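A protein chain is absent from this complex, but the other protein chains hold their places.
Chain IDs A, B and C follow the sequence of writing; residue 1 opens each chain.
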Amino acid sequence: MTHLCLDDLERAARTALPGEIWDFLAGGSGAEASLAANRTALDRIFVIPRMLRELTGGTTEAEVLGRRASLPVAVAPVAYQRLFHPEGELAAARAARDAGVPYTICTLSSVPLEEIAVVGGRPWFQLYWLRDEKRSLELVRRAEDAGCEAIVFTVDVPWMGRRLRDMRNGFALPESVTAANFDAGAAAHRRTEGLSAVADHTAREFAPATWESVEAVRAHTNLPVVLKGILAVEDAVRAVDAGATGIVVSNHGGRQLDGAVPGIAMLEEIADAVSGGCEVLLDGGIRTGGDVLKALALGASGVLIGRPFMWGLAADGQAGARQVLDLLAVELRNALGLAGCDSVSAARRLSTRYER
Amino acid sequence: MTHLCLDDLERAARTALPGEIWDFLAGGSGAEASLAANRTALDRIFVIPRMLRELTGGTTEAEVLGRRASLPVAVAPVAYQRLFHPEGELAAARAARDAGVPYTICTLSSVPLEEIAVVGGRPWFQLYWLRDEKRSLELVRRAEDAGCEAIVFTVDVPWMGRRLRDMRNGFALPESVTAANFDAGAAAHRRTEGLSAVADHTAREFAPATWESVEAVRAHTNLPVVLKGILAVEDAVRAVDAGATGIVVSNHGGRQLDGAVPGIAMLEEIADAVSGGCEVLLDGGIRTGGDVLKALALGASGVLIGRPFMWGLAADGQAGARQVLDLLAVELRNALGLAGCDSVSAARRLSTRYER
Amino acid sequence: MTHLCLDDLERAARTALPGEIWDFLAGGSGAEASLAANRTALDRIFVIPRMLRELTGGTTEAEVLGRRASLPVAVAPVAYQRLFHPEGELAAARAARDAGVPYTICTLSSVPLEEIAVVGGRPWFQLYWLRDEKRSLELVRRAEDAGCEAIVFTVDVPWMGRRLRDMRNGFALPESVTAANFDAGAAAHRRTEGLSAVADHTAREFAPATWESVEAVRAHTNLPVVLKGILAVEDAVRAVDAGATGIVVSNHGGRQLDGAVPGIAMLEEIADAVSGGCEVLLDGGIRTGGDVLKALALGASGVLIGRPFMWGLAADGQAGARQVLDLLAVELRNALGLAGCDSVSAARRLSTRYER
Partner (left out) sequence: MTHLCLDDLERAARTALPGEIWDFLAGGSGAEASLAANRTALDRIFVIPRMLRELTGGTTEAEVLGRRASLPVAVAPVAYQRLFHPEGELAAARAARDAGVPYTICTLSSVPLEEIAVVGGRPWFQLYWLRDEKRSLELVRRAEDAGCEAIVFTVDVPWMGRRLRDMRNGFALPESVTAANFDAGAAAHRRTEGLSAVADHTAREFAPATWESVEAVRAHTNLPVVLKGILAVEDAVRAVDAGATGIVVSNHGGRQLDGAVPGIAMLEEIADAVSGGCEVLLDGGIRTGGDVLKALALGASGVLIGRPFMWGLAADGQAGARQVLDLLAVELRNALGLAGCDSVSAARRLSTRYER
């Protein structure tokens, strides 16, 4: 069957994946209130399109972290992508490369970062702060050496949120999937009733990062540093002061603090407050080109796509992942024109309105 | 069974029409969020009726584009009406004529515009901007020559929205139904999985219009020009400046930008902004005389009826289409009086209130 | 089974009554949006109760139209009560009398007004404006002569709303039930498909009232005149100027203009605007003593109960109707005390808050 929108690929992925892996991907923390709120908040936003403007030469291209991308979209970091497809991060990175958008390699990638980076395209590296600062900075150095173009520093995971689906499933990684970037030990593979082995593992490895950690990373690399997981205006402003090149306004896909405000609800205020001091990216709940348009209209320079990209990967490997970006491209091109915008920057001047 | 409201005719039409033709009529674009929002927005509006006012001589008559109509209602442009009934546009135009309201002939009518115009009544002509400006202006000229009284220039279709129902159905026109106003080629009849042949066809024929196109039309005809598909206040004001006699505040029945604000949500602000500089019509989701009353109270001089008129046509040809207008007339007469209004202009001074 | 709240009696009535009579009682006009909104609006209002105040000697008694009643409640006019129980208005009036609250005799009562008035208690008379002003005033005179204490002039029925349930049922009065106050002819008994004989009959008999009609009534009687069906602040203020002793803020139970704002949504603004210039009563959707408390807190001096009283009548005649008022009394006494109020007037100083 032809897939006409990302939700079609969600259905395909749900069929393709074992239940507990689906849950690992789809679930949020706690009662999943923030997960649901991400969509609800987007659904309440309506755009006021403009008419009769010149659309010749219209393009979806965008400057993302200082370089051209085919879309104002990057692939969000998602851990352990070999859970979703045997080729995991390699297939995913190739799809992003071919589609012309940045791909974020995870600290918890199931393929070594250097092997992913060699795929080419525009790799970014997502950093979790490890208990040992030296090991954290070593990862940054490896990423830079491997050719990554940016460090996406996840700042909203002092530890993992309580993802009840994984706990109920007693979820553990299969032996074939490991944290490939460091010698991780057996914790992530140990099945225990009522416990997520993945959470247990990260609790052993990660430590809460602080603004000092940000300074340490910044001092350690020449790459632009993006802080992912900002929701408070004060933190966004401080990120600019701390020399961040960008921030990702995000509640981590509803997987960290259940009850955290959706990023999209904070976006406009944050974009106004930083007023160009750094790039403002958004993630959480983006499922269509029209959603991308809403984020742009509220001040984002681009969005990150997490779960939907994995749907494509699960449904059909590299080709499926590529299809996600192709569909988004078609939808965004369509939406931009229907809103009277010949470019991504024109979309940022659209007005919006809340309607239940 | 007696039809007591337009929704009764919807049920009848759904029964009468093949699934894919029903979908072509009923569907919106994308996730159909704007389609649903049109109704939700109307349902939230409540009118504050006035009591004990003189109702003698009360009338539903209205001045629409400078001429009397029996109702503040016109029939919206809907493409290919022979899909819904073998007599198509002819039956529809006769029904509108007999009911005393304007009928909008489509660029994509399935009967040549001249044959429809000869039915009489008050024909308007809806213009899609074609790739070749000369052919566009030729259509305007033909419409004027045929006796049309206004040009309704659709400004929200640089190209068609992604109407997923049609794409899923691989919808194509049957051989017996064609774009009768020009030599259209075979594109609209070619079935392809995952593709709407109608969208494909229009993509080949149409081009994005601009404010220059509006000026070209205005310069080319003596008829009043109405811009259909305005949602932004700035565009409404510019339409006045561009010499438009009227605008239709509309999100194209939720069929173009999915996520576009409902027209009814913008109506009051737009009517205030143009403050009589041009006529302000509204379409999208009107299903009862009470809905018409709401639009009037928010500043519209009238509304356009699209899908419901087609329900009548599908259910019972000319008689069914006529019944739609007769029911609206009865309902509007009823609503006006119950709101203490002896005229359409009195309704425009009613207050409204939003309730969940 | 013991009835613990009015909704219990609704279920009993629904079982007791033939479907089309239930529909006649329960239905609203059009899509029944205003009917539903009456409840939705009440459900959104929350009261801020006060604590630790003296409750000794607490009472539910209230001054209603200048006389003490056991509750700030009156029985609303409901036509043709013999539809619901063979003893109709007589049983109803006796129940109200015994409970110590006013009972409103209808123009369309199925027992002659004089026979109802003789029951005693505190009868009021509801007036519909007839085509012949003299006959209207004659009804007022008869009511006054019979001992009615107030004229409740219904001002929101220039004609009846489109009550689709009755039209679908082709509803007509059974031969045994007639408009007993005047020689009504056969219209109300004539079954026609798609038509409500009751609506047809009133269309023949009634005429739209105007402010002149109010003046005529006022000049014709010494009784206090209450205008029932006010929703606009301007009309409320004008009612005071016109010498009205009271108004009933009401959308006629959602049976007239579908899309009319709920009375409860206008109540506070209207009560503030008339600021004691006349009594402000409220009807529409009141189902519990807590609902009465909400109306008082928003500025009403009392409420009218329509459908629920008929539920009691249908379920168990005079005893059932009485039970409705007894339950309301128990609930209101309970609610007043729990809100820290020893009287109805104390309740009018409570604050409220909207939630969802």
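Following the convention adopted for this analysis, contacts are C-beta pairs under 8 Å (C-beta built on N, C-alpha and C of every residue); 3 or more make two chains touch, one makes a residue touch a chain.
The shown structure was predicted, so the numbers you read here are calculated from the model rather than taken from an experiment.
Engineer: Relative to the complete complex, which of the depicted chains are touched by the chain excluded from display?
Structural biologist: A, C
Engineer: Any idea which of C:R94, C:H201, C:R255 or C:K294 touches the chain not displayed?
Structural biologist: C:K294
Engineer: Among the options A:L6, A:C148 or A:A260, which residue touches the chain absent from this view?
Structural biologist: Considering all chains, including the one not shown, the answer is A:A260.
Engineer: What chain A residues would touch the chain not displayed?
Structural biologist: Against the left-out chain, chain A lists 30-31, 33-34, 37, 40-41, 44, 155-156, 158-159, 161-162, 164, 167-168, 193-194, 208-211, 213-214, 227, 229-232, 234-235, 256-262, 265-266, 356.
Engineer: Extract the touching residues of chain C with respect to the undisplayed chain.
Structural biologist: On the chain C side, contact with the omitted chain comes from 2, 4-5, 7, 43, 45-56, 288, 290-291, 293-294, 330-331, 334-335, 337-339, 351, 353, 355-356.
The rule we apply is simple: only the chains that are shown with their structure count from here on.
Engineer: Line, ring, star, complete or other: which one describes how these chains touch?
Structural biologist: Shape of the chain contacts: a line, open at both ends.
Engineer: Distance-wise, how many Å sit between the C-alpha centres of chain A and chain B, to the nearest whole number?
Structural biologist: Whole-Å distance between the two chain centres: 42.
Engineer: When the centre of a chain is set as the mean of its C-alpha atoms, what distance in Å lies between chain A and chain C?
Structural biologist: It comes to 59 Å between the two C-alpha centres.
Engineer: Where in chain B do residues touch two or more of the other chains?
Structural biologist: In chain B, the residues touching two or more other chains are 356.
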